[in-house]
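The following block contains the structure, expressed as structure tokens.
Removed: one protein chain of the complex. Kept in place: all other protein chains.
Entry: subunit A
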Amino acid sequence: MKHKYRFTALLLITVAACACLLTGIYRRWQTTEEDTEKVIVVTSFYPMYIATENVAGDCTAIEVKNLSEPQTGCLHDFQLTPEDMKLLSTADMFVINGGGMESFLDDVTKQYPKLNIVETIADEADEVDTDGQETIHGHEDTPDHAEETEHTHSHEEDADDHGSEEGSHEHGHTHDNAHEWMSVSHYRSQVEKIKDALCEAFPEYQEVFQENAKAYDDKLAALQAQQEKIEKAASGTKIITFHEAYEYVAEDYGLDICYTMDLDEERQISAGEVADVLKEINENDVKIILAEKLYGSKLAETIQKEADVNVYYLDTLVRGDYDKESYIKGMQENINILKAAFGVD
């Protein structure tokens, strides 16, 4: 009888000690030396990280960190982890794409109402900000988020979580398509906005930001020049895309999309939709399909068997290595693919 209680006590203590020990080891192994003196700029996901890193990366006083990434799919479905919340609590600035891309934004504003959030999405999509000057969206005074902010305040005490979840989903649909970084010209303006926001928030490093942004923008401009070459050959070509992000690609090259099927990780395609795609291909005499390797290839193979089309797999640039140049590399690859597709050299 006694034995049993001793065993239980021993068991619980052992398990707790092992857990603490292993967690401690894991923590030590994970954490890199952190400089608390640094200004921390957190970015919401990969393209934002690369853009910010290019503008502020070599400034020693600033550390750019990205939120932990979803392994699959777009950001739509990403849930913040406690680690991310901690990271955001130390952040001095939070760079996001905006336009509903960050569906977890409500959670963030609820926890950290004072966080300086920089939205980089283009203004024309952002009906309220038409002057094109306002770049820092301190969340509280941005008109298009007023409702959200109010919601945050009134429910601060008894936050009805699900209500806000729904809200964020609705918010997520306010922009049909927020994959702005897929277009080089849009991406350039995003970089510009990040630069402006950084300059305003940390004026002491203004020159570094300006210089970096200029250098990066030159590289992007070179990409755009290549795109314009392709555009001449490609403009007006009818295509089908398997990801809504390619609408921005189409815009860059003046392509005419006759059908978009938005595929992502958990999307089940029904037979009817496949038939729709095939019908569109035949009706419009489409020769080119743009698809994403991960989610689109199965469907694309099926379609290729049924119809005489070429499928080109473009990178949506939502994840990759944390190299500064990786956006440019990825975009260059996409450009090369399209060059081959349209026979431009």
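The rule we apply is simple: a contact is a pair of C-beta atoms (placed from the backbone, for glycine too) under 8 Å apart; a residue touches a chain by one contact, two chains touch by 3 or more; residues count from 1.
Just so it is clear, contacts and distances are computed from a predicted model.
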Practice task
One chain of this complex is missing from the view, so tell me which of "Putative monovalent cation/H+ antiporter subunit B", "Metal ABC transporter permease", "Spore germination protein" or "SRPBCC family protein" is its UniProt name.
Solution key: "Metal ABC transporter permease"
Completion exercise
Given A:Ala16, A:Ala61 or A:Ala225, the residue that touches the chain left out of view is A:Ala16
Fill in the blank from the handout: Residue list for subunit A contacting the dropped chain reads 1, 3-4, 7-8, 11-12, 15-16, 19, 23, 26-27, 68, 73, 76-77, 79-83, 85-86, 89, 107, 111, 157-163, 165-166, 169, 262, 264-268
